[in-house]
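All protein chains of the complex are present and in place, except for one that has been dropped.
All chains are identified by letter, namely A and B, in their written order; residue positions are counted from 1 within each chain.
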Amino acid sequence: MKKFVALLLAAMMLLSVAAFASADEEIKVALITDVGTITDQSFNQATYEAAKEFCEANGIGFTYFQPATDTDADRIAMIDKAVDEGYTVILMPGYKFGPAIGEVQDEYDEVKFVALDVSEGDLGGAELGENVYCAVYQEELCGYMAGYAAVKLGYKHLGYLGGMAVPAVIRYGFGFVQGCDAAAVELGIADQVTVEYVYGNQFYGDADITAYMDTWYQSLGVEVVFACGGGIYTSAAEAAQKVSGKVIGVDVDQAPTIDGAYGEGMTVTSAMKGLGATVKTLLAEIVAGNFENYGGQVATLGLVGTDPEANYVQIAPSTQFADGFTAEDYNALVAAMFSGEILVSNAIDSMPITSITVNDQGNVK
Amino acid sequence: MKVGMMVCGMLLVAMSFFMLYSYQPEIMAFLVMGTGIFMLMHSKKERDLTPVLKKQATQTILASLLCIVLGLLVGYIVLLIINPEGAWSALSTIISNFKTFSKADGQTKNLANTVVKTVPLLLCGLSVLFAYKVGMFNIGAAGQYVAGAGIALFLAIGLGVGFPTAEQAAVQLFGAPDDVARVVAPMIVEQEANDGEGSFTAAYNALQKKYDAANEGKKKKEMTYPTARELNELSQAVEAVAETEYGKILQSLDKTGSLTPAEIVTLYGDQDYSRRETFGTLFSRESADVTVEELVEKYGSLSVKNSVSVTDVLNANNKIASGLGLSGKLTEPQISGGFPDKEEKNPEETIKWLKDLLPIADEALAAKEPKDIIGVERNKFVIAGSGMTFAASVQRVADLVGGIENVTVEQIKAIYSDLETIETVKLADAINEIAEEHGGLEKLTIGQLINGMGIQTGVSGGWVLCVLGAIIAGALLGALSGLLKAFRNVNEVISGIMLNWITLYLINMLLASCMDQKMNETWSLKKFFPNALLPTAGVDGLFHGQSEQTTIAIPIAILVAVLIWYLLTKTKKGYELRATGLNKDAAKYAGMKGRTNIITTMAIAGALAGLGAALFYLTDNTKWSAGQATVPSMGFNGIAAAFLGGLHPIGAIFSSFFIQHITDGGSFMEKIYPAEIASLISSVIIYMCAFVLFIRQTMNKSFSDKDARKHAKLVSETKGILHGELQEDFDQSVASAVSAEIEKSAANWAKKAPVAPEPKRISEPEAESDVEADLLRQAKALELEWGEEDEEESGKDKKKKKKDKNRKEKKGGSDE
Partner (left out) sequence: MILLLQYMAIYTAVLMLVALGGCFSEHSGVINIGLEGIMVFGALGGALVMRYLPDGTSAVFVVLTCVLAAMAAGLLYSLLLAVAAVNFKADQTLVGTAMNLLGTAAATVLVKAINQAANASDVSSTIAYGAKRKAFLIFSDLQVNEESSEFMKALKTSEFSWLHVIAVILLIVSFVLLYRTRFGLRMRSCGEHPQASASVGINVFKMRYAGVLISGALGGLGGLTYITAAVSEWKFENGVAGFGFLALAVMIFGAWKPFRIALAALIFGVFRSLSNVYKGFDFLKNLMPGAVYNMLPYIISLVVLIIFSKNSAAPKAEGIPYEQGMR
């Protein structure tokens, strides 16, 4: 009996020590969407899924908050709530968080903020605190790669269907245009290549967008459309299916999704950015206690080397490489971009000037 | 005693609210409130609550409360179905909203947030309510809301009413107190003399040239002015100057050597050094007897705010090099030379390094065909992530070649073919020029300086104009709907829906020029258009200063609600409007002008919605996003707020707060449940509201039943009493009473005493003797006379009555 009690006491002491020890490093992760839902098939969803996977695998508490309205005040209110409930790591995807960061970073200097797709300009002149890490992706690079590949593969009439005209989407689009331009100039067919350019103003597909795409594919003769806006690809794919047209995916390798639902071989390539990978890497680093290597920075994530798979921006391995553009050509392209031989502008205030024809059609609605 | 108790009761209730507000334990507060209410009721001296309950107001309030409870119950059941665990905590989160924060500050801040969002909902609710009372369903409130928001923002941003005034602009640009012209102008003059180039000069020159060229030959009305963005860049450039050259500025003053840090701060204001420190705090760390030289030495080389990283530089110079047609890439030493660490960079160093590219640049410029540079390379002159204006990028090129004087006009023309002439004007000279116009540097006021620099300024208190504009816009739109209904019988529902969409597209087109391209929404009012912001005027003190968006909008909204209530219930016009709503034809026949009333009503409803939009957007809580594809739902939520409040303006205040409260509460909910639960609960509550009529009828029916039962009980009791008595006393009293009665009447008849006035129909009694017959005849004769007199009299009476009636009618007629 005595022995048993002694064992019990010892066990309790151990447990309490363990609890005490772990209480020190209690990491709880909260994701705050910019205003969209976690099912928007865009950066909110990507961040949510990556974070959820990581946290479940490592037994870390995880939740998300969605602001009631699209205002800074509500986003800050969500941040307040998350901190109030004891969350120590806050993930904030989307450029809309720029102004909010400036206001909360000092107040909650113990909390670690990870802001994705927030560039320096979005911060509005505030200086970044040590507890904030911002990451922007050079979407214009993978957009460039996709456009370059498409023209090299022989497509002459292309289209770009953006979701809403937010900076990341615009960078994808302008990069795409520059890529098409570069390839066309290289092949000497700049006068034969046309790019139709429009924003759907929403991140899902519906009859209006499909009608628009039908016009492109059937009346204008567009061959491939870069559908860059969450669920809006459904409209492009629907329209493409009718004329055996092609589609270019975005953010992740969409070939399985699109080809699976609409027909084999529809996806020429996908312009990918490693949002999920970044989230997981960063969370791992935080758990390992290495956040100070990242804090206070606005990291521009693009190319890190000549190995395409290791870069933050790339085109999908499932790209339909062919004679016009082989896998080796892709490697060469990446190397040239990394060394600085090829430059892609990331300005978003006006359409890049090109030798090919670009028809900017504004918004569908 | 009664009055005393009532007063005590009211005081207790008021105190309980105060306790809730200042975070005392809630249980105490509710106890106090309960006691207060009990005392209030007791003071009525009547335990029976029925009269209170019969009042329409009480019924409506109770019915609304019942709806709310039922709605919450349904929501709870749904939560249970989805996931039983945590359902109760989710529901309580929704109900408590801001109370879920653990700290008082957090609670106040979120309460403030909710209140700010209640204001537009309340006003939209009032808009719908007002129109509904007059018999029209103002579904166009959403469009009127859009119109109000659009016009308010356009006035503030597009027309620049919200721009800082000259004084405010000066403070923004130079960060110094009021008579800055006298103090700062010589500083800049001096500094320019010492150091010919600075980014401020460059930025200012470029801006000046751009707008001079654009305004060439135009009338004052058509002239364009620097945009907010350019102004911002200018101010950033000045900050750069001010910070790097702070020491020099200090030195250029006469009073140097004898200024204490505190005096310096007073003179130049407590400028922000970085986000965490101002000059004041920096200097406060110095000892009191530090000399200015020591300060200069320590703070003289303050660096630029915007740090530049190596990657940026890499990208930038690669682009520049490529843009200039350089064949190879820049060498590593060229790039990294001169940058010891990756963070802070001095602008002078940057320029110096860029200058080292000079030989290469010259070669390149000379070799390339100008046209090729224009056509193909132009977009590559953009520096990483900054979106520099065309003019600024011109300056960048000039920097490359060592100053704009070193570039030939032909070179610039070749690269940027739309520049006509290039003239450099040093800022120092510009300021001197402006000063001369106004009588010398000593007399130069800040307003004159700013205007002379061509910077557009706004109007102090410009928000008034914006709000008025919004009201008028909403009113016009509403009046249009009303006009169509009054004159062409177009149903206001459909015209409202059509106008909603048309207005949305038109406002999108209008605000296209007011958009911040980067954020894809309108410019932040707080940063660039401070004169368009609604003043806080102490209202934020109510919220412990936790939110700067609590403005006078809140008291204004409440005041408007009270005004609407007064208008509808206490004024003649309100009565007319309600009468038109209840029965248009009757009102018309009574002389009320139906058409005018309809148009007036819709105009007022539209004005209310427009006002709501202005009071919301001008707090800078939310911005108008570019290419808004759907009509904001605020206009439709107003319908819910109006009905939940029992269609009473004061009730609308509480109902709109409640709706906003649970909507915000829903966003704090645990995410096991979809976030849409909150809107599900609020829509169920509104659904229940529709049953208010039924609830009230049931209540009334139960009351009238109760009354009827009471009445019946009384009657039957009385009957029973009567019956009982009769039954008991029948044998005894009836017979004697009846016979006594008969005897009495017989005796009366024998005496011929007048029993009861029976004027005309006296049946002839039969004479039993001559004497009697004689008497009878005489009596008859007398009666006849009387009868005649009566008739005459009655005739006179009748005439009199008729006259009276006529007089009354005439009076009545003049009344009408």
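In this text, a contact is a pair of C-beta atoms (placed from the backbone, for glycine too) under 8 Å apart; a residue touches a chain by one contact, two chains touch by 3 or more.
Keep in mind the model is a prediction, meaning the values are calculated, not measured.
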| item | value |
| --- | --- |
| Selected residue (touches chain absent from view) among A:Thr47, A:Thr88 or A:Ser235 | A:Ser235 |
| Residue among B:Ala553, B:Leu568, B:Leu618 or B:Ala640 touching the omitted chain | B:Ala640 |
| Residue of B:Leu72, B:Ala435 or B:Leu499 touching the missing chain in the full complex | B:Leu499 |
| Among A:Asp206, A:Asp259, A:Glu285 or A:Asp329, residue touching the chain not depicted | A:Asp206 |
| Chain B residues that touch the omitted chain in the full complex | 78, 82, 137, 139, 484, 488-491, 493-495, 497-499, 501-502, 505-506, 508-509, 630-631, 636, 639-640, 643, 674, 676-677, 679-680, 682-684, 686-687, 689-694, 697 |
| Those residues of chain A which, in the complete complex, touch the missing chain | 37-39, 49, 52, 204-208, 210-212, 214-216, 218-220, 231, 234-235, 238, 241-243, 261-262, 361-365 |
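The rule is short, and it goes like this: only the chains that are shown with their structure count from here on.
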| item | value |
| --- | --- |
| Distance from chain B to chain A - Cα centre to Cα centre, in angstrom | 36 |
| Chain A - residues contacting chain B, complex | 37, 63-74, 77-78, 80-81, 84, 95-96, 98-99, 102, 106, 119-122, 124-127, 129, 164-167, 199, 201-202, 298, 300, 339-341, 343, 345-350, 352-353, 355, 363, 365 |
| Residues of chain B defined as touching chain A within the complex | 100-103, 106, 109-110, 113, 116-117, 236, 274-276, 305-307, 309, 311, 314-315, 318-319, 322, 329, 375-376, 378-380, 382, 384-387, 517-520, 524, 527, 547, 549, 621-623, 625-627, 629, 663-664, 666-668, 670-671, 675 |
